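All protein chains but one are shown at their positions in the complex.
Chain naming follows the written order as A, B and C, and within any one chain the residues start at number 1.
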Amino acid sequence: MSQIPGPLIGLIVIFVALSFLSEYFLTPRNLLNILSQVSAVGVMSVGALLIILLGGIDLSVGSVLALSSMSMAAMYKMAGWPFEVAFLAGLVVGALVGLINGILTAYGKLQPFIATLATMSAAAGLALFITNGNPITGFPDWFIAITATSILGLPIEGVILVAIFAIAAFWLKFRPSGRALYAIGGNEEVARLSGLPVRRAKILVYTIAGLLAAIAGLLVTSRLDSAQPTAGAADLLNVIAVVVIGGASLSGGSGSLLGTFVGLLIIGVLNNGMSLLNVSANLQPVVIGAVIAAAVLTDRKSSRRHT
Amino acid sequence: MSQIPGPLIGLIVIFVALSFLSEYFLTPRNLLNILSQVSAVGVMSVGALLIILLGGIDLSVGSVLALSSMSMAAMYKMAGWPFEVAFLAGLVVGALVGLINGILTAYGKLQPFIATLATMSAAAGLALFITNGNPITGFPDWFIAITATSILGLPIEGVILVAIFAIAAFWLKFRPSGRALYAIGGNEEVARLSGLPVRRAKILVYTIAGLLAAIAGLLVTSRLDSAQPTAGAADLLNVIAVVVIGGASLSGGSGSLLGTFVGLLIIGVLNNGMSLLNVSANLQPVVIGAVIAAAVLTDRKSSRRHT
Amino acid sequence: ALLFTGCSPTVVPTANVADGSDNGKTIGIAVADQKSLFYVAAVDGMEQAADEAGYKLVTLSANNNSGQQVNQVQDLITQQVDVIIFIAQDATSAAAGVKLANDAGIPIIAVDQKPESGNGKLATYIATDSVAAAEKLCTWMFDQIGGAGDIAILQGPLGSTAELQRSEGCANALANYPDVKVVGQESAGWDETKAFTAAQNILTANPNLKGIFGESDAMALGAAKAAQQEGRSGLVFVGIDGFPTMFTAVADGLTQATMAQQPYLMGQMSVQDAVKIAEGNGSDIPELQYQDTVLVTSENVAENDPAKFYGPDFK
């Protein structure tokens, strides 16, 4: 909890500034747009936080998004499976890559960076290989409706995003197995000596992260009615950035979903704001870089322990 | 030192396998090609290892490559400076971004991931901003000759690469300030209480890494006779991968340049070998992923302590 | 379509041509990537033509990394291929690859990108004029919105050659339309999802937007879908590429136009020229071969077969 204040203050400052700079920023429509714009990265960042809490890292997340989306599409359109089955198969593919990550780190004892680098590379290649780079389009209406519908004025993507955050936050805070992640990431030796199933937890968390990447993949596919083999490739750094800006330590054991949500909004609001203000495309990265550093610098004190 | 065997065995296996699979692989010409092919990533990986030894990370390395190359080119072609001055200025720009990274981490107490993410973003934007994305071409002959000449049959790039590795290895092994990196990365508090200048070391190392990225940038520019604002962007993961495959631990304090060199050759030889064997482009990442995992899995025992 | 069936009177059994056992000749291809459909289609065309001629192909993809691409040209030279077909990642850095091939005495054909610097020698250069294509497309779009109003541009990855040339072409068109105002310009990196997001924001900030120029079809599609979701109608969405999906979208009225390139054809041509060169009769190949782009709109979409542009593999 102690990590939040810095980024939260940063977020509020950005928020207030943009409200003055753009008349469109504070419209309900735009705020809802931001929510659905961050949904894919947001869903993945939940998985990334869990892994980072364990002291791990997952580089494969973007490739998994693409691979599971392409697998689903290929099974539906090319293999002719019923869509519902293909849909589930897409999720299973994501979870499976996550499971492989988990096995490689927990049993193979590979550094997570290497293990997920390997699966990242392999999944990206496979996603392209399925159709030789072609996107696949033409999905059932109900599937496309997932991202085109609102519940009580909230876009479904946003509802899914918030629900996933809430469930994961509940798990981390109130369930022993979620609590255990902090113990394992904070001090693996203690966790082992306390009889916590360290390897099982790792496998579980990597699998969950794979599944969440697949969910993000399906959201993206639904939104565009198109499965693309290179989707998600650019998201990796964003996903990790969101978690770290949200105050989590890459050395494990500290971080919270509330912080991650703040990090997510910082990135989302910044990108949205710069579009609204028509900031020159070349300068956008400069602004983002500066704002990230500034937002987190205010958090100096609490991050001190982790440097 | 104990980290090497696994990857080294992996490298030897790949090497022997490729010698059988391709008649061209073991030709002197090809081996020299590999050396110059890995030179840019190799030069950057030295900086990355130093930073990783300290327990840090540098995401900005690819952008710094682009920014210093573009700065040099712009000063020469647009501002009309003498080329020698522009050349040095390019190096200074790289070192400067490194210095900023160092200051943000050592004094700003930002997590290195965040600090270098910010500078990565900013440097990438600035590189584009200089010419609004346009590459610059047309450099003096002697500059282009740097990468087109051989000394005693060795390409100059290769000589530069090996020289940088050798100097850095010497520093790490025999100079107190180099050896201090292991102590700082291993346990920063112990190092501080032992009177080591922790912050100065951080700043120095990030600056060196920036300078090395600039050198890599100038090598690439010379090789292509073209300064490109997006050069290097794809190298980041490769650079870190090389270091980690070479047995360094991302939590700091362990790793060696010999290991990094082995990691560099694994990646270089793999890419070269797949070109020679005409492996389908979309399957190449799959093969790379599998080989990396396998090469490092053989190293299980020694990496165990770092997982 | 002319060149589809045009050449090679000798019929070679296709089963064993792939390994080139017939004449032992090999064409090396250095291509920027194998993710973009443009490049994939070009390579498809090359494979088709090589199959027909009984040549072996070695295809190396550089993953959008110029440095890597020079390495790969080196690797092709190591394998002593007979001709190199070079689809450079970037025009300014292409010279290095050409020079390597020249030094090794291997003829090199440039496709799509031509080296901007150096004095390397090309056997021939086959390309679309991207600047002209973008200019034509933007002009068409400006006419559609009545020659005045707000538009937005979604750019490719900043600094990539295709982005620079397409931006330049549209800027040329803009010079003739002083009343057209660019109120939003953003890079969406050829990516449909990012284009969707960017367009959403641009639409929010610009209630009077009249159209969006996507520098690729994928981005035009993403933008059109964003507008559709926001319930904004009457806008003009145009893209460059001519992908089959874009054909469908134009036919359905989701988007309004695309500038179709002919990579499959260009691929075929390049291999056919390479074969001529390898067989010693390449002297009559012209130095420069520009391929037309076709403006596909709702009016002519029915007459154009997408397979003509991207080959039979694309559906």
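Going forward, a residue touches a chain if its C-beta (ideal position, glycine included) is under 8 Å from a C-beta of that chain, and two chains touch if they have at least 3 such contacts.
Going forward, contacts and distances are computed from a predicted model.
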item: Hidden subunit of the complex - UniProt protein name among "Multisubunit sodium/proton antiporter MrpB subunit", "Sugar ABC transporter ATP-binding protein", "FadE34" or "Cytochrome c oxidase subunit 1"; value: "Sugar ABC transporter ATP-binding protein"
item: From A:Ile136, A:Ile156, A:Ala180 or A:Leu212, residue that would touch the chain that is not displayed; value: A:Ala180
item: Of B:Ala183, B:Leu204, B:Leu219 or B:Leu297, the one touching the omitted chain in the full complex; value: B:Ala183
item: Subunit B residues touching the omitted chain (full complex); value: 174-176, 179-180, 182-183, 186-199, 253-254, 305
item: For subunit A, the residues touching the chain missing from this view; value: 170, 174-176, 179-180, 182-183, 186-187, 189-196, 253-254, 304-305
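Going forward, only the chains that are shown with their structure count from here on.
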item: Interchain centroid distance [CA atoms averaged], subunit A/subunit B, Å; value: 28
item: Set of subunit B residues in contact with two or more other chains; value: 128, 133, 280, 282, 284
item: Interface hub residues of subunit C, defined as touching at least two other chains; value: 34, 158
item: Interfacial residue positions of subunit C with respect to subunit B in the complex; value: 31, 33-34, 58-61, 63-68, 70-72, 74-76, 78-80, 90-93, 95-96, 116-118, 157-160, 163-164, 167
item: Subunit B partner contacts - residues on subunit A that touch it in the complex; value: 57, 59, 104-105, 108-115, 117-126, 128-129, 132-133, 237, 240-241, 244-245, 249-251, 280-290, 292-293, 296-297, 300, 303-304, 306-307
item: For the subunit C and subunit A complex, residues of the former touching the latter; value: 34-37, 40, 155, 158, 183-187, 189, 191-194, 196-198, 200-202, 204-205, 218, 221-222, 225, 229, 245, 313-314
